[in-house]
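Missing here is one protein chain; the remaining ones are kept as they sit in the complex.
The block that comes next holds chain A.
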Amino acid sequence: MMNWRGAIAILKNELARFFRTAFGSILSPVLTTSLYIVVFGAAIGGQMDPSQFGGASYGAFIVPGLIMLTLLSESTSNASFGIYMPKFTGAIYELLSAPVGVAETIFGFVGAAALKSLIISAIILITARIFVDYEIAHPLLAVGYVVMVAASFALFGFIIGLWADGFEKLQIVPLLILMPLTFLGGTFYSVQMLAEPWRTVAQFNPIFYLINGLRWTFTGSADVPIGVAFGFTLAFLVLCVAVIAWIFRTGWRLRE
């Protein structure tokens, strides 16, 4: 039977760590994303033709992409750091010797990481409203989708945290893979604006589907069907859960 108290204890502990450094944890991504919105959305975006972005202003067009950028990087890095630190300090002994299994660990570490990135994303979304006049066409779907993306990438980050045996490896995936793919996945442009072959190449980028999924919930239109984006995210989530379940069963990188 699941140890709910244990799961909640881990969740609260991880959130407490986040709020202990709330100033840096929240302010830094909020400031960075706000600068993107101000510089690209409000300043440069004012010069761009809205017909290229389904009639929406360029500022409103990039908001979902920027939210996705925050969600992916924050979920991944929060979760990877969250599990890597106890491994690094040795405090993982307590988790391994406690009556907690894969379900409690995922609930605690991944839940906290996802929650943190959702809090930051919500703050960014509210902040963006100051600079950009955007609408959310499907608010419930938007909430469900960002929760699913946050959970998926927190799971992904958790796997990275287990895999990493040094701080450098923690940074490799978020900085060298996720960040470029997010920028190239249509955060700041529609793939319809690209010439071939780049339009086709862009569709091999998995993040392209995530950004367009969220953009669809905001504007009601996107470069890909919403079903594909949802299906892709769900498949990624299931894959990550399966990998973590395997890690706990075998003890890979956890138990000697």
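Everything below uses one rule, namely that contacts are C-beta pairs under 8 Å (C-beta built on N, C-alpha and C of every residue); 3 or more make two chains touch, one makes a residue touch a chain; residues count from 1.
Everything that follows uses one rule, which is that contacts and distances are computed from a predicted model.
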| item | value |
| --- | --- |
| Absent chain [UniProt protein name; select from "Radical SAM domain protein", "tRNA N6-adenosine threonylcarbamoyltransferase", "ABC transporter ATP-binding protein" or "Phosphoribosylformylglycinamidine synthase subunit PurS"] | "ABC transporter ATP-binding protein" |
| Residue of A:Tyr93, A:Phe167, A:Trp198 or A:Trp246 touching the missing chain in the full complex | A:Tyr93 |
| Hidden partner interface residues of chain A, rising order | 1, 3, 5-6, 8-10, 12-13, 16-17, 20, 85-86, 89-101, 251, 255-256 |
